[in-house]
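For this view, one protein chain was removed and the others were kept in their places.
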Amino acid sequence: MERLPLTIMINFLSLLIIIAVAVPIGVLSAVYKDSLFDKATTVLVFIGFAVPTFWLALLLMDWLGVKLGCLPVFGIKSIDHEYLSGPAKVLDIARHLVLPVTVSTIASLAGISRYVHQNMVQTLREPFVLACRSRGLPQRLVIYRHCLRNALLPVITILGLSLPGLISGGVIFESIFAIPGTGRLFFASVMARDYPVIMAMLVLGAVLTLLGNFLADIGYALADPRIRYPKNAA
Amino acid sequence: MKEILRVENLTVRLPQPDGMMTVARDVSFSLHEGEILCCVGESGCGKTTTALALTDLLPEHSRVSFDRLVFNGHVAQDATTCASWRGQGIANIFQEASAHLDPLFCVGAQVRETLITTRGLDEEAAHAEARRLLDRVGLKPAEDVERFYPHQLSGGMNQRVLVALALACAPRVLIADEPTTGLDQALRLELAGLIKGLAAEKGWAVLWITHDIDLAEVVADRAMVMYAGRIVEEGKAQDVFTSPLHPYTQALLACRLRKDAAGRLPSIYGEVPNFRALPAGCAFHPRCAQRLKECDKTIPETFPQAGGRKVRCYLRRTV
Partner (left out) sequence: MLRDFSKRKQAQFGLLLVGLFLAASLIGPHVCPWQPDAVDEAHLLTPPGRSHWLGTDQLGRDILSRLVAGARISLLIGFVVVLIATAVGVLIGATAGYFGGGVDNVLMRLVDIALCFPVTFLILAVIAVLEPSTVNIILILGLTGWMGQARLVRAEVLSLKSREFVLLARSYGASHSRIILRHLVPNAAGPVIVAAIFGVAAAILAEAGLSFLGLGIQPPTPSWGNMLADARSTLGVAWWQSLFPGAAIFLILVALNALGEAARASLRHEGKNYERDPAR
């Protein structure tokens, strides 16, 4: 049970970073379609999709952790963690988290930014965008007030669906980085054939999936007036 | 009446997967205050493209060229000048109104937004003015309607919202691209009446695009006919619709849903040509019953006729 907060924290942090990075990338690459930026991000996304996370983890650990020695590769606390001062403790944990969070972010980053990009491109083609521009509304307003909202609507669904990932996402990289989180717990129970724990985690996972779907539906209804107010002849 | 918009030899090329395609060629016309000019022609003849070109609303990579384009005394240097006219003197309304409104904002907010951004009104003034405009286009009671979202209103009501949005720009020219197409007959006349009334009241110059000739007969002061990207006839509406000079216009008018003497529905022989494979000379000549020798050699210029009419046809060549 005490492992839960750690995993959740890592995955949550990961999610925040993903949103903060993927959404702007997706939006900007759509707005400046066919520019160098767009082409570069397309290639990067492509690579991001194909890179196996565990390979990336190993490579990063090898180069950054061992060869260059600038980041720790195992666990979340150093051996002498207890003797550090307050702020140093925080820094210590933060340094330990850099690699795991980076690795867990990259794959999803590619996916979400592509999704946002496609939605944005499609929204920019909608007739109402033409109508807005025809009234002389400045391009910035059209893109960031009208298009963005329309394009990001489906992203809410994605957020909801990523809820179960908060506890289950990390099996592989938790093993690699020796992080005592729920992913590794599950893996250990699987290896030890500890059926009660396995069942418990499966149920937890299912519950979170359902909850995530439910929240996504609610969130969508709140955000989209077409669902909030059913069609009625005024 | 004062001429407010003048177009000379506008040519538009659109990007296609297999190269640029010329969709409008050497289009010339002018709009006058208080006058409604109807542009008629079959689907795909270049009407909408011409309209969008006037305010630089064509898709990226399109190429627009013209000899002269003047609006309200301002001579356009290139497409960017046209872009500056959007909402600042030239307003547009479109077909399929529901698709042209942002589904996530209530209609009141969208009108207010235009008032604040384009006319520089402050919040309070915008609230009041938005209500007034919605009321003016027939959406009563405005306080209730303004809180509705586009999907909650009918197609006809959304079109009225588009008209209100055009009003919000306080334009001198209105470009109406098939605003009544797709609506029920009764609604169509109501809406047409609304637009015509507003145009008369505000002294707008209107470019009204439609492929409904019956409607054009009712609303137009002047009319021009387009075929395969060129204007083939232009003149006072009454002249064009009662005594058409160009064979295509004649055929078009004969095509309206009335049986001919033998009880058959008339149609025009042949098909609308592919823009990529236009016939040599006059684009209409393969389908023309009155063609002359020279019709398949060179493209006819626009020959002026009596009463301010113009026809692009060798039959009416003025020596």
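As written, the chains take the letters A and B, and residue 1 is the first residue of each chain.
Convention: contacts are C-beta pairs under 8 Å (C-beta built on N, C-alpha and C of every residue); 3 or more make two chains touch, one makes a residue touch a chain.
Computed from a predicted model, the values in this text were never measured in an experiment.
Participant: Please identify which residue in A:127, A:154, A:180 or A:205 touches the non-displayed chain.
Facilitator: Answer from the full complex: A:205 touches the omitted chain.
Participant: Among B:2, B:61 or B:297, single out the residue that touches the unshown chain.
Facilitator: B:61
Participant: For the chain that's not shown, point to the residue among A:32, A:55 or A:144 touching it.
Facilitator: A:55
Participant: Which parts of chain A are in contact with the chain that was left out?
Facilitator: Counting only chain A, the missing chain is touched by 46-47, 49-52, 54-56, 58-59, 61-62, 65-67, 164-165, 167-169, 171-172, 175-176, 186-187, 190-191, 193, 198, 201-202, 205-206, 208-210.
The rule is short, and it goes like this: only the chains that are shown with their structure count from here on.
Participant: What whole-number Å value describes the gap between the mean CA coordinates of chain A and chain B?
Facilitator: Here chain A and chain B have centroids separated by 48 Å.
Participant: Can you check the complex and tell me which residues of chain B touch chain A?
Facilitator: Chain B reaches chain A through residues 55, 57, 86-88, 91-92, 94, 96, 99-106, 113-114, 117-118, 144-145, 148-149, 151-154, 157, 162, 165, 168-169.
Participant: Applying the document's contact rule, which stretches of chain A touch chain B when the two form their complex?
Facilitator: Residues 126-128, 130-138, 141, 146, 149-150, 153, 224-226, 229, 231-234.
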